[in-house]
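Okay, here's the structure, questions in a sec.
What follows is chain A.
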Amino acid sequence: MSEANKAKLSNKASVREIFETATEFERVAHAFYSALIPNVSKNIRWLVEELAEEELEHVELFTKLSQDPGVEAVMSAEIARPVADGRFSDCVHTPDLGIDPDDQAVLQYALMRESAAMDQYTELAESTPPGPLKDAFMFLANEETKHKAELEKIYYEIVHSGGV
Partner candidate 1 sequence: MRDLHANLKTRHALGPFEPRRANLGFVTVPAERLRGLLTELRDVHGFTHLVLLTAVDWMEDGLFQLTYLMNDRAGDRTLGVRVMLNRDEAVGEDMHDLWPTAATYQRELKEMFGIDFPGSPRVDEEFILEGWTDLPPYRRDFDSLAYSQQTYAERPGRVTHDPRAHMKSKLYPEG
Partner candidate 2 sequence: MSLREVLTPFTAWKHVLDAPVTIPDPIGREAAERYRGFHQNDMETCIGCGTCEAICQNGAIDMVPVEGQVTEKGDSGLRPMIDYGRCCWCALCVDVCMTGSLTMSNEYTWVDTDPDAFRFIPGLEEPWKDKEAGYRREGGRELSGTKRSHMGELAPALRGDNFSEICAGFTREEAILEADRCVECGLCVATCPAHMSIPDYIAAVRDQDYDRGLQLLYETNPFSEVCGRICTHKCETSCAALHEGDPIAIRWLKRHIIDNVPMERRLELVGGAKPANGHRVAIVGAGPGGLTAAYDLAREGCAVTVFEALAAPGGMMRYGIPEYRLPYDALDRDVAVIQAMGVEIRCNMRVGRDIALDDLKRDHDAVILAIGLQMGRGTRIPGSEGPGVEKAVDLLRRITAGEDVPVPERVVVIGGGNVAFDIARSMARLQKATHGTVGVTLTALEDRAHFLADAEELIEGAEEGVEIIDKRGPQEVMRDASGAVTGLRSWAVTSIFDDQGRFAPAYDQADERVHEGAMVIEAIGQMADVSLLGAELTEALDWNRGRIAIDAGFRTSEPWLFAVGDAVKGPDVINAVADGHRVAQSVMERVSLQEGIS
Partner candidate 3 sequence: MLSFQPDRSQYPQPGPDGRLEVDLETGKYLKLWQGPNHPGITGNMSVELTVCGDEVVEGKTHVGYLHRGFEKLMERRTFIQVFPIVCRVCVPEPDFNEYCYAAAVEELAGIEVPEMATWMRTLILEMGRFNSYMMFLGGISGSLGLGLVGQWMTYVRDLMLDRFEELTGARIYHMFILPGGVRGHLPEGFAARMEEVLQTAEKYLADVDRVMFSNSVFRLRTEGVGVIDPALFERFGVTGPNARAGGVVKDVRKDSPYLVYDQLDFIPASGKDSDIFTRVKVRRADIDNSIGLIRQILEKMPKSGPVMARLPNVLHWKIPRGETYIKGECSRGEYGYYMVTDGSGYPRRINVRGPSYTHAMALLEHLIPGTNISDVAALMVSLHTYPPEIER
């Protein structure tokens, strides 16, 4: 077990650490979906494109936050490591969905990510001291919740259809 992973298992983490994981989480997701676009059949490309776009917005949000002096000021503070962090951190590693994954596979992966993100941000919003970072986590928690709900609906609309 690496030092870094040991640190992750302890129940405290610095804001910087959390912040960087989150930034990475969103960036990887955006990159993953973007890379997937040309590899899926055109008939499901709309889905991946929509997912990539969502993630891009979040990446931009983190970029903006990192330039915020108020955020910079709390970077070294220690906060409770979220329970969901393990699952969340795992998502930084992108899966292999195979060649030409179908819409259901993409959706299931996206749903899993959204679920982890939602839990992570919800906990972070609770434990981060008040300030622009807490606001950002709250915003993200809210966003990911909506996002997950929307994806679930899309999932059921696509998968549970045609059967009458």
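What we mean here is this: contacts are C-beta pairs under 8 Å (C-beta built on N, C-alpha and C of every residue); 3 or more make two chains touch, one makes a residue touch a chain; residues count from 1.
On the choice of candidates, all candidates are chains of the complex that A comes from, given by their letters.
Small disclaimer: the values here were computed from a predicted structure and weren't measured.
What touches chain A in this complex, out of the candidates 1, 2 or 3, is 2.
Per the touch definition, chain A reaches candidate 2 in the complex via residues 41-47, 103-105, 108, 149, 152-153, 156-164.
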